[in-house]
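Complex shown without one protein chain; remaining protein chains in place.
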Amino acid sequence: MIFERGSPGRTSFFWPERREAPAEIPSRLLRREIPGFPEVGELEVMRHYTTLSQRNYAIERQFYPLGSCTMKYNPRLNEAVARLPGFAQLHPLAPAELIQGALELMHELESMLAEISGMDAVTLQPAAGAQGELTGLMIIRAYLSQKGNPRKKVIVPDTAHGTNPASSTLCGYDVLQIGSNERGMIEPGELERLMTEEAAALMITNPNTLGIFDENIQKIATVVHAKGGLVYLDGANMNALMGIAKPGDMGVDVLHINLHKTFSTPHGGGGPGAGPVAVKETLAEFLPVPRVVKTETGFSLDEDLPLSVGRVRSFFGNFGILVRAYAYIISLGADGLEDVSRTALLNANYLRKRLEGHFHLAYSEPCMHECVFTDRLQQKYGVHTLDIAKRLLDYGFHPPTVYFPLVVAGALMIEPTETETRETLDAFAEAMIAIAREAKENPELVKNAPYTTPVRRLDEARAARRPVLRWEEPRRDGDERQEGKA
Amino acid sequence: MIFERGSPGRTSFFWPERREAPAEIPSRLLRREIPGFPEVGELEVMRHYTTLSQRNYAIERQFYPLGSCTMKYNPRLNEAVARLPGFAQLHPLAPAELIQGALELMHELESMLAEISGMDAVTLQPAAGAQGELTGLMIIRAYLSQKGNPRKKVIVPDTAHGTNPASSTLCGYDVLQIGSNERGMIEPGELERLMTEEAAALMITNPNTLGIFDENIQKIATVVHAKGGLVYLDGANMNALMGIAKPGDMGVDVLHINLHKTFSTPHGGGGPGAGPVAVKETLAEFLPVPRVVKTETGFSLDEDLPLSVGRVRSFFGNFGILVRAYAYIISLGADGLEDVSRTALLNANYLRKRLEGHFHLAYSEPCMHECVFTDRLQQKYGVHTLDIAKRLLDYGFHPPTVYFPLVVAGALMIEPTETETRETLDAFAEAMIAIAREAKENPELVKNAPYTTPVRRLDEARAARRPVLRWEEPRRDGDERQEGKA
Amino acid sequence: MRYTPHTEADRRQMLDAIGLSAIEEVFAHVPEELRARARIRLAEGLSEVQVKKRLSALAARNATPGEWSFFLGAGIYHHFIPSTVDAIISRGEFATSYTPYQPEVSQGTLQAIYEFQTLWCQLTGMEVANAGLYDGASAAAEAVLMARRVQQGRRRIVLSRALHPQYRSVISTYLKNLPGVELIEAGFDETGASDAEALARAVDDRTICVVVGYPNFFGVIEDLAPVQELCSRHGSLLIAVTTEALSLGLLKPPGEWGADIAAGEGQSLGVPMSLGGPGYGFFACRKKFLRSMPGRVVGETVDSEGRRGFVLTLSTREQHIRREKATSNICTNQNLCGLASTVFMATLGKSGLRRLAEINAAVAHETCARLVREAGLTRLFAGPFFNEFVLRVDDLEQRLSRLRADKIIAGLPLARWYPELRDSLLVCVTEMNEREEIEQLVKSLTRR
Partner (left out) sequence: MRYTPHTEADRRQMLDAIGLSAIEEVFAHVPEELRARARIRLAEGLSEVQVKKRLSALAARNATPGEWSFFLGAGIYHHFIPSTVDAIISRGEFATSYTPYQPEVSQGTLQAIYEFQTLWCQLTGMEVANAGLYDGASAAAEAVLMARRVQQGRRRIVLSRALHPQYRSVISTYLKNLPGVELIEAGFDETGASDAEALARAVDDRTICVVVGYPNFFGVIEDLAPVQELCSRHGSLLIAVTTEALSLGLLKPPGEWGADIAAGEGQSLGVPMSLGGPGYGFFACRKKFLRSMPGRVVGETVDSEGRRGFVLTLSTREQHIRREKATSNICTNQNLCGLASTVFMATLGKSGLRRLAEINAAVAHETCARLVREAGLTRLFAGPFFNEFVLRVDDLEQRLSRLRADKIIAGLPLARWYPELRDSLLVCVTEMNEREEIEQLVKSLTRR
């Protein structure tokens, strides 16, 4: 712990000039020193965080088949270009003529995303998928309000990601859940029953979180539209669709895209990402401000959109992430992007094939970019999904997403992505198969895993019961400051 | 092994344009494909080398007290500035007016090194310390030749680094070894005996590899000069001298400086470094060409020095390393550099004090920036320096330099450097003391160490007896290409 | 193909294993009409060299502090970032890991977040902090939403008009679709602080919370004592919102003023400006609101062998467990920027952070004094400030465009956001503005 290192008075800050706080600031407004704040040297900083980093799993270390997360390779090239001073050192309030390159990049990225998704207009402002959802729902609400009635509900499938219902609530809608049928899809009949004039939108994920492409998507859109509602697509799974099907052709009115998934910006241990929202022409006037517009002489910013939902974030969103996604798209080009989805599908289907028989497959439908297994075959030995996940760690692999989607008991949701080799998929499959064997022959081994990780199973119940959320200075100061503590 | 990964035909190279080799090159001059060459994807490359890196010890991970190596913190700032395109992308044969910034940097670095060492002129061309030695000796030889007789021998103390005698040989000199007295210094009487008109130079290290400052240095220089010889100082230990004593004042005529030690450029697992050579005015005309000279309008290159020893390396030496050293020197400034040596001495003396009694101290003289212990106290339990070194690995520390200098049996040569904290020194001392205790109480434990490293003791004899110096394609191709192999 | 490693043989072998003859068969069930129209009409892929060239060309058409003198703040600040920061955050182990759902192999990220939470508690003087939100504006909005949750039955939300205008916009966007909320703005006085009387008029017993900038948009360091007193009289929560996080190295922290929630933008502390994003929102509050907090939280626990370890905790608040009842919809946040800040704070440390804040205040005051004394400009507001201040400048637009010709952006004209503040310029001076730049600014604003 950084607070347990160092020595009082130590710092890595070196600034020859010494300045006092100006007397004009009344001392009443000033703080005393910050108790417990770090006091370490520069080498200590480097060592501490380098050491911490080595206690992490990462794509650059090994396979990371987290379903719904699209953990593909994040090209180092994109990291390099995002760090160009002409991007990294821009002030967002600089006059538009001084940031023409940035505006052009954003403008072009908007068109590229529109082309890829088959939509008409895009905002890059949302900071992540969930904020994209909120923005998209707000657009729907604004549109319906303008038509006279914002309506009350949003229909959300039971397979949806948790952000979908949460965003609906935040947008002032009640959530109406719709179940999936035995093929993992929405039953058009059931939808017809639920889709009333109370419902503002259907929020659908396609392929959904089961990795299944809903073949009825066009029919579904027709049902929604017939009742005056709109179709929102959670585009987190765009990695399955490029060059295969465009949401814009499916009858989708609004969607968000996770640049930190399909467009390969690094996850960073939980962000930053970006969640652009794409809409059909009729909804364009509701997009957040400012909009980047092309003029005769270049690009400018339009704040003056009376129907806009307003701002969802300060400035322009996560611009640095947009730069990376832009670099990714122009690197791959049309062919490359199409190859991404095809290969993602190939990898998922290959892995599915290899694991079939060893694990129970939740649905027998063909899968797209991910597939969902369960622990049903292992339960009889007392081995559960969590145990399988932990045991995988001992094999050097990150487990799939577990216990999601919620509709599948004991789900193991595997998304290999297109950047993995056949050899890696084979090695992962072999580890899974070995665990299936262990579950049968030596269940205790699996149930007590992991054994080889920096720490073993952590007491999560205790963490939640008696939350300790920050480091506190120990009573007897100084004693704890020792080398060797991580 | 990178060769064991991948799949035939795989590559990470993407270049849309396809070009054939021109027909003008006769096919007789062309090669067939390179058997065994890597065929991997970009993510495989990143994973392979990231994984390898984690099998390394490094300063940014932990304490690295290798005596004579000055393993101090390598500021990340210097890495950043060396990568500026205006340095990294320069072609050495660009006309001088297009590289004025680089020439100014080199010119200024030369003066700064001259000031720090108390010398008059500097060449930055040598690529490392050993090449600096060779250059320095060539300068001595050229000078003496010009005076009529290059002479035959170079006197080298028995404590000297191996490069000193090796460089002497390479410069066409025979080596005359001089012993150290019981204080670890050169006996002026003994020197007087050996220093004849056959001897071109004395090659001395001060402080020497025992960490001892030879108090008689001025007298020694007088003896050498009296016989028409010159004094060469191995400046690898400049980290002990900044602001404490200038070689130029000691009577030294030539010295080299390891920028990758005192001036903190990273070691990179064995280089690149840089070994500038500094000389007194009388020797300046013998320095290698080209020389950077200041003119009225800027800086230019002078190739026209008839007495120069010539070129020892192509172009300007390791320019990228020079940039880092320059950044380091201006970062620290005069005060900072003086503080470096004082703190290096403090740390070494502190550690010496803490270990005294637990390990046998080779010399009781006060030490400068490093100190030498031995395994004498542990030998009676059958525990040797090598065992102590390996056991330290289990405690998470890199061992000191071992079995060097050769004059000390079972040497453990410890150089903590100035960038280490007291807490780290204490933790290291405690580990050493614990090992001393283990040596007494459980010698087998120590003799079989290490236990916790990625591999255990390696069979070095076998490696030397039946050298396998390259990977070869296994007979049955393909089988070995598996994920999981490091 | 770029980044997809398979060779033709690999593909063939895999298809064989699946029992298919072409990859297209995998998605044959996707309706034909969709497939037929799915081709992407974009250019072909580019080599690394071409991509770098294209991006460098775009980057070159943007003005950076290297060639231009910027005196812009207003929510995004140009500050020193030690080299340690990028060295750490560009490590693949941090940059290419996911949200730490498997704690056994995510202790690096988890501990770093735990340190981050601690640092923010220390900096704000609050009891608990989360792992970060999108940005300052949405963090302010989340603070208001949380206040609404814990103040059931109340409806009014009072925003100081001296709060960053974009933050007010975002709060209003976030709230506008929620039932039973009333958003009211209270003006500022001649010191540039929130107007005490306006606030007193606005706050009543049905007021959920009062949101004040600290320092506010005009750079003014508000005295929070009276606001806090007003809030506690009406049972309203005090939310202090900071856009310039560095100021907290010097100023009395919100927690000591008695704020209930401290939120804001963390970019100042180790994150490049990057056209305003990615940065991150910080969020800290009283412990009693813990289970109403938005966003991710890391807690300390032990493993099965009793060793200290860290886990994501209290996730029953979050969308992936609670879905429509979650405290927020946030999932992916801005973690790597939070790590940058953690490394920044560790590098500067206790004394360094204060010294950097002092330097900022000192150079900003000195510059302000010179602009008043030498350039004859007047300060619009009398209140104490940190590193930003507002000047009245006649013929503002004209003078600004003259300055622009000298590659100086002297500040932000306020009229765009405050129509009542014509000819007013918000000037920000940080440690990154060199002496000569300031000299130049004073000179240019002096000569008429």
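Order of writing sets the chain letters: A, B and C. Residues in each chain are counted from 1.
What we mean here is this: a contact is a pair of C-beta atoms (placed from the backbone, for glycine too) under 8 Å apart; a residue touches a chain by one contact, two chains touch by 3 or more.
Computed from a predicted model, the values in this text were never measured in an experiment.
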Shown chains touched by the chain that is not drawn here: A, B, C
Residue among B:K147, B:R193, B:K380 or B:R422 touching the omitted chain: B:R422
Among B:P85, B:G148 or B:G189, the residue in touch with the chain that has been omitted: B:P85
Listed residues B:M195, B:A284, B:L332 or B:V383, member touching the removed chain: B:L332
Of B:M71, B:L230 or B:I388, the residue in touch with the unshown chain: B:M71
Touch list for chain C against the chain that is not drawn: 47-49, 53, 56, 66, 80, 82-83, 87, 90-92, 431-432, 434
Residues of chain A in contact with the chain not shown: 7-10, 14-17, 40-44, 46, 50, 75-77, 79-80
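Simple rule for what comes next: only the chains that are shown with their structure count from here on.
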Interchain centroid distance [CA atoms averaged], chain A/chain B, Å: 47
Whole-Å gap between the CA centroids of chain A and chain C: 19
Averaged-CA centre spacing for the pair chain C and chain B, given as whole angstrom: 46
Chain C: positions in contact with at least two other chains: 1-6, 10, 44-46, 48, 82, 84, 86-87, 92-93
Chain B, residues touching no fewer than two other chains: 7, 10, 14, 41-44, 46, 50, 75-76
